[in-house]
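Every protein chain of the complex appears in place save one, which is left out.
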Amino acid sequence: MNKSLEEKYLNVIEDNVNVGKSNAGIEFVILLAGIAAICFLIYIFADSIGSFFIDRMSNETQIKIENAFSFGTKPKVSSKNENIIKLENIRNRIIPLDKNLQGKSKFPIYEVPEKQINAFITPNGNIFVTQGLLKEIKDEEMLAFVLAHELGHYAHRDHLKSMSRQIIAAAITSIFASGNNDINLTLGSISDLNGLTYSRKQEREADLYANKIVFKLYGNNEGAVKFFKMLEEKEKYPEFLQYFSTHPSTIQRLKLIQQES
Amino acid sequence: MITKPPHSHKIMMEVMNMILTNIESVPGMVITAQYGLVTGSTVRAKNAIKDFGAGLKNMVGGELKSYTELLTEARKEAISRMEQQAQRMGANAVINVRLATSSVTVGAAEVYAYGTAVKVEPKG
Partner (left out) sequence: MGDILLLLIILGFTFFTGSIIEKRHFENIKKREIALIRKPIINFGAKTWHTNKKIKKIELVTGECVISGDYFKNFVAGLKSLFGGRLTTFESVIDRGRREAILRMREKARGANFIVNARIESVMINDTYGQETVPQCAIIAYGTAITYE
């Protein structure tokens, strides 16, 4: 065997044509970026479809869907204390201000025996307020802001929107993942992050809505500002954690409210 | 000592006039030199949308066009990689070419082509 042939053999051994020339790590990063982009597009798609139909939905259908999700159960009403009555009075002043809130649920208010400061509204319009919140907040303007925020979620049909987009996105991702658990997990986590971003957007919109309501009621938004300042004192999370949370950081919410006034 | 050859894609265009047979000789030609085994393999997949379509097609049966296409692509690539190896050795034919496939994962095709690189000259 002559020398030049040997060199050719060496060449073939050294430069392997059977393996694509790409670094697995770089490929991994590029693929993840591509998938994140695709998830993002899917979410925009699911979002626009969901909001399109839900915004045009009639009130009767909304009430039907809400009742279907609440399974017809009603929480037991404990004896009404003065706090709840106070809240109900505020609620009765808020409802006439917005057409979207009229002629639907009666928005009953219930107390939850928990120490944290929290309030939430179920899809069929039941408002729950924690004992912690009632204990901490006595100021009427602050309570009005909290109530208006929750009612804002209802008026924007946020529950239905987030439900619809989750269903559409889950259907599309399950087609893509086709049973592979790892891929499913990755796609799920990316869409969770997307969902959190969306949830923060909804919270901001509800804040703005509540801000307007408070302005109409009292002519200023001091209640809102006071409420966030109080929250800020209680919370000790670093600000970047908001990207993993359903709510924007309190500082940002405060800024948003102050810009509006 | 070893000069880096140009990138594979460029060679893919240049490989031409390589005689491929799956018998032990090239009819009408004489083998003048043997260079040994040359191999080419590839693993390819189709995108998720086509996988989904093929899954639906499975219910009614018939040819799965996207997977046929996938196998064609994989076969072409494996053979062209084998040809590149043969060309670098200075051969002008690959004889006794065999193709082997195995299923690596769902929806992916793996094709392996191998044969003996030789130099052939016309008889007489």
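In order of appearance the chains are A and B, and numbering begins at 1 in each one.
Note that in this section contacts are C-beta pairs under 8 Å (C-beta built on N, C-alpha and C of every residue); 3 or more make two chains touch, one makes a residue touch a chain.
All of these numbers come straight from a predicted model, not from anything done at the bench.
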Residue among B:Thr32, B:Asn58, B:Thr72 or B:Ser102 touching the omitted chain: B:Ser102
Positions on chain B contacted by the hidden chain, ascending: 24-25, 34-37, 39, 41-48, 50-51, 77, 95-96, 98, 100, 102-108, 110, 112, 114-116
Residues of chain A in contact with the chain not shown: 1, 6, 9-10, 13-14, 16, 18-20, 22, 24-25, 27-28, 31-32, 34-35, 176, 179-183, 185-186, 189, 244
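What we mean here is this: only the chains that are shown with their structure count from here on.
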Residue ranges of chain B touching chain A (in the complex, touch as defined): 1-5, 7-8, 11, 35-36, 38-42, 48, 51-52, 55, 81, 84-85, 88-90, 106-107
In the complex with chain B, residue positions of chain A that touch it: 5, 7-12, 14-15, 17-18, 21, 175-176, 178
